[in-house]
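The complex appears here without one of its protein chains, the remainder shown in place.
Up next is chain A:
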Amino acid sequence: MTVDTVELAATTPDVEQPHAELGLKSDEYARIRDILGRRPTTAELAMYSVMWSEHCSYKSSKVHLRRFGDLPPSEHLLVGIGENAGVVDVGDGYAVTFKVESHNHPSYIEPYQGAATGVGGIVRDILTMGARPVAVMDSLRFGRADAPDTARVLPGVVAGVGGYGNCLGLPNIGGELLFDECYAGNPLVNALCVGVMRHEDVRLARAEGVGNKVVLFGARTGGDGIGGVSVLASETFDAEGPAKRPSVQVGDPFTEKLLIEACLEIFGQDLVTGIQDLGGAGLSCATSELASAGTGGMHVDLDRVPLRDSTLTPAEILMSESQERMCAIVEPGKVDAFLAVCRKWDVLATVIGEVTAGDRLTVDWHGERIVDVPPRTVAHEGPVYERPMRRPADLDGLQADDPAALPRPATPEELTAHWLAVVASPDGADKTWVTEQYDRYVRGNTVLAQPDDAGVVRIDEDSHRGIALALDGNARYARLDPYAGAQLNLAEAYRNVAVTGARPLAVTNCLNFGSPEEPEVMWQFAEAVRGLADACRDLGLPVTGGNVSLYNQTGDVAINPTPVIGVLGVHDDVRDRVPTGWRAAGETVLLLGETRPEFGGSAWASVVHGHLGGRPPAVDLAAERALGRLLGALGREGLVTSAHDLADGGLAQALAESALRYGTGATLRLAADPFTALFSESGARALVTTTDPEAVRTTAEWAGVAVTELGTTGGDVLAVDGVGELPLAELRAVWTATLPALFGSPEATVGAVPAGTVPTS
């Protein structure tokens, strides 16, 4: 086999190159030739094709994402957008890094490995920042729950998220599971990881110091995942096309666990000057990004890369997305110590090159130069598009289709039937079928996990400092109004963190949309980004980073715009955390916030009428802020015994979840119109229980939040004046039956300890 060298490329300008097959447009290919002053070699073309893919270059989204960078600087942000993940100061010298990333396309093709490697990838991003990963979350969306393909994809995805995360020893502390027809050919698998470090331990991905060594460590490089970012994540699926399974990576969580422990020991001994994980675009990405962010020069001998498959071509080695690999920049005097730590953990580590003077990234293969490029043009100066945008033609009609016209339940029997329907719907139902496949206890610091509104993790056993995290992404709201929808999702995640008593500090996001080449999708994207940025400015929260997943569409049908928003909060003392469920009888149930007749995009309209139309609930960020302040104060003062955010399914869903958590009912009176009270999805609301309602009222008055007394906890029914009596046993039966009925109930007789019966010894 003749190798396509730089020398050969310079003398054979007319060789036909398969740029289109690699996902490059003709003008992009022409630009590469301009940059290099010749045609690219096969290896160079491979590098540019993966690095200039939508997934790696953000070429369609970049112009919009600048809005996040333009937010006012935050005193809490230690490292901002642009690194592998943002880093936030959470006090006492602790820093937290968190990020959510999509692995949508691979998970559709090969659900288990797609989801597993999604978790693996985001964990490496967090590790790369110098942090110990401490927890994961997953936000999942599938087609209709009863669709045959959902039965293929969902069990594999759940097993993959669990299989990888469990084996890494990371507790899964929460997430989302939602269903909608629009995800039938495009399930969304978004994984979040959060890590903790001391301020001084932050690491950056840059190659500096001429003569420093480039060390590749972790798994061997194989033929899996070649072109994953360009072929899979950056093109619309074509039902007629060839199977794309070879583009999906295969994960080995055991190797990743060793990589985590080895890295943390390496960081502890201060053995690296820069580090980057190998994810999408593999070695192409790691080398070009390290060089580009550093002084610019790097040389790599590709022959030294340990291979699983000796037949791989140099271009394939550069593009491979084999998992569980990292690349570090190490001073020559520290290489031996670095390799010793790797040996201790049975991690393969190889010096493959060094930092060089100048500003070229060069790669040799069998003694011949096959890559000679300015790394900045590969990693950071890719194409940027101002894609055309157009407000969707159907949006006026959709917004005019007001759910106010839908038939409403009038009798107590109808109200009860609709209540049960919402609670038993796949979106509203108990998620134990999924979450019991995840380890939520490992590391022993999980204070709250699903089904609580947010995950809460202790980060210091002596000071009891902790963090709270929530992920939310209502796509129905975003379909009706992407600007407001993104803001509502932020508000919900903010509330979910606040109900635990935490102080919201920072935001991450995973923006899942259709094809950017569709002007209507591009408009949705731009509006969502604008909405999120404006709301973050208003709430005073920095965006620490994020991920964009485009081309989530099959044929010309795009998914509903799905901006999944993550909010990080801090607990000065996690012992003050507020759980969601009702435990004791005789406590007063209070509703915080104001309820308006808002049903656009609601769970009620969707579940009962299969309807999506009208306007989403009004965004009131001042009210969200006031509620957040109030919840924080109530938590610190110990004035509430539980708190639950109101969101999808409104009060109906929140009451059911609060009662079922520990098997405690309540006797309640609703406002004059029980339908609106139960099913409206007005924002800035939460349900709390207290033994001191007067103190809660006084505090709420101070915060400027309306309080409505609903009743008293106790008994084994939800007795609602004007609606009827719902026995908790009946409610639990319908709530827990849905997912096992859809996805199989292995040994239904195998029972857990019923909630509320845990003895206190």
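Here, contacts are C-beta pairs under 8 Å (C-beta built on N, C-alpha and C of every residue); 3 or more make two chains touch, one makes a residue touch a chain; residues count from 1.
Heads up, the rule we're going with is that contacts and distances are computed from a predicted model.
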Listed names "Cytochrome bc1 complex cytochrome b subunit", "Paraquat-inducible protein B", "Phosphoribosylformylglycinamidine synthase subunit PurQ" or "Acyltransferase", with the criterion being the UniProt name of the chain not displayed: "Phosphoribosylformylglycinamidine synthase subunit PurQ"
Selected from A:114, A:163 or A:274 as touching the chain missing from the view: A:163
Residue in contact with the excluded chain [from A:178, A:422 or A:574]: A:574
Residue of A:360, A:380 or A:443 touching the missing chain in the full complex: A:443
Hidden-chain contact residue, picked from the options A:252, A:277 or A:520: A:252
Touching residues on chain A - with respect to the absent chain: 159, 162-163, 166-169, 252-255, 257-258, 345-346, 435-447, 458, 461, 574-575, 746-747, 749-753, 758-761
